[in-house]
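Note that this complex is displayed minus one protein chain, with the remaining chains in position.
Coming up: chain A.
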Amino acid sequence: MRLIIKDKYDDVCQYTAEYVLARINEFNPTAERPFVLGLPTGSSPIGVYKKLVQFHREGMLSFKHVITFNMDEYVHLPRDHPESYHSFMWENLFKHVDIQPQNVNILDGNAKDLEKECTEYEAKIAAVGGIELFLGGIGPDGHIAFNEPGSSLSSRTRIKTLAYETIIANSRFFGGDVNKVPKLALTVGVGTVMDAREVLVIISGAGKALALSKCIEDGVNHMWTVSAIQLHPRGMIVCDEDATLELHVKTVKYFKSIEKVHSLLTTEGSKVGLDGKVRYSEAQ
């Protein structure tokens, strides 16, 4: 697992967006061979989306052959509600870029049969060959998507009851009225996220510092679901300095030193790819 430590949130977004840009362009997606991207909602990724939109405007990035899967959606919240994740994605990303509607997948919280919706979602992911890169953010309690503490680390897409804490925290988006906050959500499972060929988690701010330390310094634990990333062959966390408050100095220094070496190796023309793997030229 890689841990990239940046000075502040802006740098985290810049780095992440540039990484996504490089990954998509390196992949060189076509209609037959689309790039499948997993996407989060929430406050952490907003900056990343802004940068991606900017790249798109500058002509550096196209979403024409990108298929997206979102992590979660509230149950029984109208699709056009400003707080729905459909609205979030539309406002922050989709309306600005050239993504094709048929390539966008978001769980339908108003589906008649919610369980079927979840099973179908997994099937859709599988049908396009799995997710190439899953972006994620986390909650202060270390939850990834709506997989709150105690969620099975092998969970799949399913209906989830929201923790009371989450409902209270989210009430700020619903006029401060706890009763208006949806109590259920559809979410991809920890297993679904970990099935992606690469997972990149953004962690920013002092509020998430404990979660970051639990995620990387302690063992894999269902009480901090994002810690499952430890078992992923290609996991990556991008965080800012504030988020490292709870980490050991040793941990921070270690990961920084690794990245230093990595950045030396991944310069253009080097033999190490973005993924840290050795590149073999055609001749070989």
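What we mean here is this: a contact is a pair of C-beta atoms (placed from the backbone, for glycine too) under 8 Å apart; a residue touches a chain by one contact, two chains touch by 3 or more; residues count from 1.
Throughout what follows, contacts and distances are computed from a predicted model.
For the complex's missing chain, which UniProt name, "N-acetylglucosamine-6-phosphate deacetylase", "Ribosomal protein S11", "Calcineurin B homologous protein 1" or "Probable electron transfer flavoprotein subunit beta"?
Result for the unshown chain: "N-acetylglucosamine-6-phosphate deacetylase".
Which is it among A:Ser62, A:Ser87, A:Ser152 or A:Thr251 that touches the chain not included here?
A:Ser87
Looking at the whole complex, which of A:Ala123, A:Ala206, A:Val220 or A:Leu264 touches the chain that is not displayed?
A:Ala123
In the complete assembly, which of A:Arg2, A:Lys50 or A:Arg197 touches the absent chain?
Reading the full complex, the residue touching the unseen chain is A:Arg197.
Tell me where the left-out chain touches chain A, residue by residue.
Residues in contact with the chain left out: 30, 32-33, 79-80, 86-87, 90, 94-95, 100-102, 104, 106, 108, 111-112, 115-116, 119-120, 122-131, 156, 195-197, 233.
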